[in-house]
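A single structure is presented below for examination.
Just one protein chain is left out here, and the rest sit where they should.
Read from first to last, the chains carry the letters A, B and C; within each, the first residue is number 1.
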Amino acid sequence: MLKLDFHPAGRHFLQIPGPSPVPDRILRAMSYPTIDHRGPEFGALGLTVLDGIKKIFKTAQPVVIYPASGTGAWEAALTNTLSPGDTVLMYETGHFATLWKKLAENLGLKPEFLGLPGTEGWRRGVQPDLIEARLRADSGHAIKAVCVVHNETSTGVTSDIAAVRRAIDAAGHPALLLVDTISGLASADYRHDEWGVDVTVSGSQKGLMLPPGISFNAVSQKALDASRQAKLPRAFWGWAEIIEANHLGYWPYTPNTNLLYGLAEALDMILGEGLDRVFARHQRLAGACRAAVNAWGLEIQCVDPAVYSPVLTGVVMPEGVDADAVRKTIYEHFDLSLGTGLGKVKGRMFRIGHLGDCNDLTLLAALGGCEMGLKLSGIALRGSGVTAAMDYLTSHVAKPALKVAA
Amino acid sequence: MLKLDFHPAGRHFLQIPGPSPVPDRILRAMSYPTIDHRGPEFGALGLTVLDGIKKIFKTAQPVVIYPASGTGAWEAALTNTLSPGDTVLMYETGHFATLWKKLAENLGLKPEFLGLPGTEGWRRGVQPDLIEARLRADSGHAIKAVCVVHNETSTGVTSDIAAVRRAIDAAGHPALLLVDTISGLASADYRHDEWGVDVTVSGSQKGLMLPPGISFNAVSQKALDASRQAKLPRAFWGWAEIIEANHLGYWPYTPNTNLLYGLAEALDMILGEGLDRVFARHQRLAGACRAAVNAWGLEIQCVDPAVYSPVLTGVVMPEGVDADAVRKTIYEHFDLSLGTGLGKVKGRMFRIGHLGDCNDLTLLAALGGCEMGLKLSGIALRGSGVTAAMDYLTSHVAKPALKVAA
Amino acid sequence: MLKLDFHPAGRHFLQIPGPSPVPDRILRAMSYPTIDHRGPEFGALGLTVLDGIKKIFKTAQPVVIYPASGTGAWEAALTNTLSPGDTVLMYETGHFATLWKKLAENLGLKPEFLGLPGTEGWRRGVQPDLIEARLRADSGHAIKAVCVVHNETSTGVTSDIAAVRRAIDAAGHPALLLVDTISGLASADYRHDEWGVDVTVSGSQKGLMLPPGISFNAVSQKALDASRQAKLPRAFWGWAEIIEANHLGYWPYTPNTNLLYGLAEALDMILGEGLDRVFARHQRLAGACRAAVNAWGLEIQCVDPAVYSPVLTGVVMPEGVDADAVRKTIYEHFDLSLGTGLGKVKGRMFRIGHLGDCNDLTLLAALGGCEMGLKLSGIALRGSGVTAAMDYLTSHVAKPALKVAA
Partner (left out) sequence: MLKLDFHPAGRHFLQIPGPSPVPDRILRAMSYPTIDHRGPEFGALGLTVLDGIKKIFKTAQPVVIYPASGTGAWEAALTNTLSPGDTVLMYETGHFATLWKKLAENLGLKPEFLGLPGTEGWRRGVQPDLIEARLRADSGHAIKAVCVVHNETSTGVTSDIAAVRRAIDAAGHPALLLVDTISGLASADYRHDEWGVDVTVSGSQKGLMLPPGISFNAVSQKALDASRQAKLPRAFWGWAEIIEANHLGYWPYTPNTNLLYGLAEALDMILGEGLDRVFARHQRLAGACRAAVNAWGLEIQCVDPAVYSPVLTGVVMPEGVDADAVRKTIYEHFDLSLGTGLGKVKGRMFRIGHLGDCNDLTLLAALGGCEMGLKLSGIALRGSGVTAAMDYLTSHVAKPALKVAA
């Protein structure tokens, strides 16, 4: 068997913004023997996860589960609703928005990339007024879809999806609203139905605390209607057959059985804790993390407090410091994985994930690893971030609702 | 946690032709915590599996691993090599060949479906002379690819891929040769390079003994060249970026980490035993299974002994018997899952899988479950299949190469 | 990691009469991380298992759980109740009764070994009239305890414990009744309170379907009273401190935490199925196993049908055949472990376990392995045992109570 931890002892701290740490309960659920995907047990499993996942998306409409990782769900959202050469309005919030745009191009669509100049858009969320203005200008309705990222994993900036919906409506434009919340789902509040989203794209390896390998499209009736006209070739990603087979808890082709076991367990954990408590927990840990970055005297990538991500925090390095060299030092000395800077901010920042199965002490450990690694890298810090985080945590006491008898 | 076995006690026997039973070693390997897919441990894992999987396909050329189940790899083989409206010559060997054809249509290709009339093609392998004749007739080389299934999972019939290659060459035709060996790989001998296959499609949940969720394209240089001209839109399935990232053991988007753990373990098991011994084991178990069916006085779906599948055996029910009712009786009484009849043979047959992590006694158990279930269903049997299988096994003694010190 | 299966592929069949196969659910429960044995979670675990285990012993009195394997619980039963030099009446039912007697001698007790001559006692259960006669003769009440084995693991013979109780009462003798049901508990009906047993000894690795490592003393009030006078030195095995600490779910010294996780799961499985259904399942499989032995024309070790064990069946070899050579052949060819002959019957018989997590097809597989191995060993069989077992199973239809929606 491969020995996969290169460090001699102790637990690895996986604080990238996904894959997030997979709880033992889920790893154990996933190790149940694979069953017949056409048998009665599978049907029961399928109905359970298809029902539960709707609660996470806050939707009463279909959620399609793909046996493929998240990039596939991006592709699915586009191929099901659009036709070759269609114009789509995409918004540059960061690296993942950029990748989604590139994917749209590869599929033969014509994405128009809206955003603030330079890296400014990488530090603020979507500006709905820009979208509204652009749509108003599109009097011929050439734009078929508006695509935005809810939680930019590359920056730690969220966007106000309800406001994007309002912008589209204000412009009186019929474009579909497609949203990527791959790293936001189950960590930040998300409301597919209430916000009027047409397709929501997500994946397993973030707030759902699963390994990568399954991904999602939550689908509105308007999107379903559009899919009947859409001309992009599609087979594997086609919604219709899947939704049909899902009625009895099955899939038209082989599903990713063991990840569905994990999903059933994750739903049990998340819905058992309650989404509101899950979101509050994320907010509190994110607050403590930002307190640490501030105490260090370092800059946070997100410059608008209204859109701080509860999922991850981007930490900007002082001028002249190679963020990846710092990350390497931290990894090698302290067995801690942080997210790298991607795209336009490569080498300029690293990202601390504080999502999913994370608690106060795990976050402190991660911040301790950062603080020590920054020092070993010769970076002058204004103060102790760990101490600031502890102050934050003890002054925002959230005694967990223990299941302990008195 | 979901309780997924509806039976009160004892182990489920999963004898469908895939997903095949996942060995404990692999389930355990898969339950290792998910790691950073951009970290050094992952790179080591990636290089290990990318190297090992080539040995399974018997190729020195790239094998692309997708974080998606097998149907996706079908799509990938087509979208990487073909353009909208291309004619492809497909061969009807059974239900999965039919599904692949339907998928090609969905993608906007023009598949031409060759084969024997009625269900005759479902009982014999590919007839290379038909392919040769058709290609000779295609003097304008409108046909861009020939697509055949190596081991028809719906029937238990294999096809002679080397002979198909010879047929194409004899016709002097430039079409690509695309082969599906989703259920054949690592159970039946397969030689991607030697047989001159351009794209081989496979999946994880059969001979590789993994859960479903990853799939493969082994790719020839000719296929790579074709991919540069191919016009079908593609992004998630695109070979170029993946092969590029694979050089260091990484993927351009999030891979299915925990299934790759399992793949590393599976490669260790299969290459440790040795492919030749693995194939011989499958042949022996298949022989015992057919001895049982013959003893029962029932018909085997495959009528040409030259192309009996070592992976599964299709058992045809006597006229008037509903095969699915028999399967249900067997499942409910004996906690044994068998493959259903698919497509043209729905209700007419069931399939016994004897692939992957199967041994003599597991096969006997499955045959015992069939024999008892057939009797409980009121079907008159000529004799005991289990007894015949035992005779076969003891007269084809294969004392395993035990790792026991004398 | 050690590779522990010497066979190249497929599942090992563990059909010794214990350790019995440990279900995946239990292995998974046991792999939960070890917790603080003085913390609140542990207290909840402790109270759960201490409550549940009483239902298995059918007792309202304390059940002491030791972090030690079964032999320790034998020692505990004696050291808690007896004093150096005490006479105990033990009954020779087979090898384990003999070992218990030897253990008593090692502890400085004076066991008197009652039984039928030669190996006759190894083929029949306890004869209560012999016990009654011996106790009547003991007018001075020198005998302090009567020790019998409920299910002799070495022979496949049970004994009527209620009848032993009646014999003691009929003799008007005050001796304690100590019973070993290490291999009987949770497979054969057992009633600690109703049968008036003073100490019942059991272990984890049989009907409870756990790995070895924890063991039990169910204790009557009379035994507790005796323990206050008993003079054998004791510390680790002392009941008083354990029972005291158990009130809050704890132990006075470090318990075997992970096996207690497994026990909680096992109790959930067994009590969920219902003890009566569990016992009926064992009886049915035992019946099928004996049908096979009869069909082979071989002798069953137990000669009194009234006391056939539902747990295991001893199969006597024809004169001149070395049973261990047969077992070795079966193990090497078919990856099947059978129980060896022990003590007086060494080399004369082997034992087929059909307890715990066993179902129809697992038993058939085991019988198939035996039948083929017997043939490979050159032993002439009268007929097919597997066929006879299938006939038995289909004529004793026990369609399991499936949790399948209609």
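In this section, a contact is a pair of C-beta atoms (placed from the backbone, for glycine too) under 8 Å apart; a residue touches a chain by one contact, two chains touch by 3 or more.
Predicted model, so just to flag it, every value in this text is computed and none were measured.
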Options C:A9, C:L45, C:V88 or C:I161, residue touching the unrepresented chain: C:L45
Where the missing chain touches subunit A, by residue: 3, 6-11, 13, 21, 23, 269, 273, 277-278, 281, 332-336, 356-362, 364-366, 368-369, 371-372, 375-376, 384, 386-387, 390, 393-394, 397, 399-404
Positions on subunit B where the hidden chain makes contact: 1, 24, 28, 31-33, 40, 44, 404-405
Contact footprint on subunit C, counting only the chain that is left out: 1-2, 4-6, 12, 14, 16, 18-19, 21-22, 25, 27-41, 44-45, 48, 66-72, 74-75, 79, 84, 102-103, 106-108, 203, 205, 211-213, 232-236, 238, 253-259, 261, 264-265, 268, 331, 337, 340
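Please note the rule applied: only the chains that are shown with their structure count from here on.
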Rotational angle, Cα trace of subunit A fitted to subunit C, multiple of 5°: 180
Interface residue overlap between copies subunit B and subunit C, same or different (over half shared): same
Chain separated most widely from subunit C, comparing mean CA positions: A
Whole-Å gap between the CA centroids of subunit A and subunit B: 34
Where subunit B and subunit C are represented by their mean Cα positions, the distance between them in whole Å: 45
Touching two or more other chains - residue numbers and ranges from subunit A: 1, 28, 31-33, 40, 44
